[in-house]
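A single protein chain has been omitted; all remaining protein chains appear in their positions.
So, chain A:
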Amino acid sequence: MATRYMDAVLVEKRMSSRVRKNTGFKGLFFASTLFGLIVLAVLLVRIFTQGIEYINIDFLMNHLSTDASRAGIMGAILGTAWLMVVVIPVTMIIGVGTAIYLELYAKKGKLQSFIATNISNLAGVPSIVYGLLGLTLFVRTLEFGNVILAGGLTLALLVLPIVIVAAQEALRAVPGQLSEASYGMGATKWQTVRRIILPAALPGILTGAILALSRAIGETAPLTVLGIPALLIPFPSGVFDTFTALPMQVYYWTIDSSLVAEYANLAAATIIVLLILLFLLNSIAILIRNKFQQRY
């Protein structure tokens, strides 16, 4: 009989310690998950208990006011909506266009990988730096002033790398055999991109766009650098109007809450509105994504 290396007694002895270790690690990973959940829950509970009673039609529809009981955030809601009107088309067109060029048209080589690496690096640049860029380029050099167009373009630049990287990954994930089949029938590159590759990559691209938009909606730092006020300004009605935005409103009310304590509650109420807006946007995007989801 061949030599046996598995000593039954020894195996049995080690068994309980192995199983215990297994359970231990499971607990550790669960605790990690729990930590995030608890922090999020505490945050939400605090914001909701503080702000929910301030949310009513007047709060949503009114102009800003120094009188906390009469103050409303319609201006900020419209400002954020107008920002998205600039951010969404600019990031989608430039972002997806860049990704298509880099993945499908550009010759693979040093230059292409240099560009791709730098785009990934750009995604990590602090948002305030984009604020400075926006201030220099859009507000001053192009003399837009601190209007919606300047704010929107700044936020678009900020989230562009996220969209590009996500779109590149989505395009890369489309099986090569699909485009081969298309080319094999005499389709041009553009026909193949438009009819086969883009539809297959769309869910992934939209996921990236959701992330990017959520980031753009919540960004405050670049807007403060641009000098976006939270003053008594008329509601914006176009991209060349001055504006304020929801996160700016939260920011100003929070720093002024040392003067008027009630501002802290208004800030909490504004955060709730911002969260609901984010949630709605994400839901719409997920719906679109599911509609186009394809198996292959």
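The working rule: a contact is a pair of C-beta atoms (placed from the backbone, for glycine too) under 8 Å apart; a residue touches a chain by one contact, two chains touch by 3 or more; residues count from 1.
Everything below uses one rule, namely that contacts and distances are computed from a predicted model.
**Student:** Can you tell which of "Phosphate import ATP-binding protein PstB 3", "Cytochrome oxidase maturation protein, cbb3-type", "Beta-propeller domain-containing protein" or "F0F1 ATP synthase subunit epsilon" UniProt lists for the chain that's not drawn?
**Tutor:** "Phosphate import ATP-binding protein PstB 3"
**Student:** Check the options A:22, A:121, A:191 or A:237 and report the residue that touches the missing chain.
**Tutor:** Answering carefully, the residue with contact to the hidden chain is A:191.
**Student:** Thinking of the whole complex, not just what is shown, which of A:4, A:18 or A:107 touches the missing chain?
**Tutor:** Touching the chain that is not displayed is residue A:107.
**Student:** Tell me where the left-out chain touches chain A, residue by residue.
**Tutor:** 107-108, 175, 177-178, 180-188, 191, 195-196, 200, 294-296
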